[in-house]
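All protein chains but one are shown in place.
By written order: A and B. Residues from 1 in each chain.
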Amino acid sequence: MNANGVVNQGDDAMADRVGSGPAEDHVLDGNALAGRLAAVFGADVTATPGQCAHCGTVTVVGELRAYVRAPGAVLRCPACGGVVLRIVETPEATIVDARGAAQLRFERR
Amino acid sequence: MPDSISWRLATVAALRDETPTVRTFTLRIPGWPGHRPGQHVDIRLTAEDGYSVERSYSIGSEPERAGEIDLTVERIAEGEVSSFLHDVVVAGDRIEVRGPIGGYFAWDAGLGGSLFLVAGGSGVVPLMAMLRHRARVPSPPSASLIFSSRQYEDIIYRDELELLAARDDRLRIAHTLTRSQPSGWTGYTRRIDQAMLGEAVAPLGNGVRAFICGPTALVETAANALLRLGLPADRIRTERFGPTGT
Partner (left out) sequence: MSDPFVTRGFVGRREHGYGGGSLAVRTPPGQYLTSDFPVLSAGPTPRTPLDRWSFRIEGLVREPRTWTWDEFQALPARDWTVDISCVTKWTKLDMRWRGVSVDTLLEHVDLDPTAAFAIAWADGDYTTNLPLSDVLNGQAFVAWEYDGRPLTPEHGGPARLVVPGRYFWKSAKWVRGLRIQASDEPGFWESLGYHNRGDQWLEERYGGD
């Protein structure tokens, strides 16, 4: 936390490989957000299947294409590119917008 | 809060240089719950004024080494965190760590099926955890690694990989060096492509579980190639590291 109480996710944006290359080179996957998502959902979600609300494709969160060099993190469907999850960290809260996910399935062990 | 979500204070127990630009940090973590090969941790660095950054690093060590983990980190010139780790951190320093994280990109020998690994550069780290774990298991499944590096001196874990393969005729390792090769080099000399993957995966037969890790472009190429070679999509797991430094 910095003095504003904010995790500098902007430095995820700068990343260890800052450059002016195309966004495609910097596409990661849901594994890169696993820790942040686990802190929110209380469990590892990389193996959680989610259904894309745009095209209906079911993929696990670990396979979603992650764009982390932004004011927030955006996870997109690998099939249609539609936004499935968005995550923003503010001083008070972590905000997860899941309207792009028609369904997330959390299996019980 | 579950163990893997809270931040813990790890102590740097040892450092070892793997290549001129890659160093392994052994972290001792009290109360470490253990991990599955392939998982990673988040680390957090905080300056005195509160400025903080977080990064994810794959665990290179096998879970059988209790209470400690190895993070193998490539020093990227513009990298704020990797250059700090290489230039400042010494044994005895403490670093905040969260994890283990990532149940999707994980393998243990009990899963069954043979193991096909594709690595680009520091993408080999989580796959090394799998191979080191596999080496501790009696009668492990067959395994094959295709490993792309820029040049001979950059091959992370080079000697240990040679040793693992020498001791186990059911483990095959093929290297490709994409930028330059030493004289007498008999390995591949081009970027990973479908032909190379096809040659490596064919001997494994059916029931292959594939794990691909490295720069995004390499991962995409390899994943698509394996699909075209007939591997089912749910048997291919990927972890993208983003672009490499040049």
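Things worth noting here:
To be clear about the criterion, a residue touches a chain if its C-beta (ideal position, glycine included) is under 8 Å from a C-beta of that chain, and two chains touch if they have at least 3 such contacts.
Please read these numbers as outputs of a predicted model, since none were measured by experiment.
Among B:93, B:168 or B:220, only B:93 touches the chain left out of the display. By the touch rule set out above, chain B reaches the unshown chain at residues 7, 9, 44-48, 50-53, 80, 84, 88-89, 93-96. Take chain A: the residues that touch the chain left off the picture are 1, 4, 6, 8-11, 13-14, 18-24, 26-27, 67, 69-72, 74, 76, 81, 83, 86, 88, 90-93, 95, 97.
The rule we apply is simple: only the chains that are shown with their structure count from here on.
With each centre defined as the average position of its C-alpha atoms, the distance from chain A to chain B rounds to 22 Å. Looking at the complex, you find that chain B touches chain A at residues 1-2, 4-5, 40-42, 46, 49-56, 76, 78-82, 98-99, 101-105, 215-217, 237-245. Per the touch definition, chain A reaches chain B in the complex via residues 1-4, 7-8, 11-12, 14-19, 21, 24-32, 34-36, 38-39, 42-44, 46-47, 60-63.
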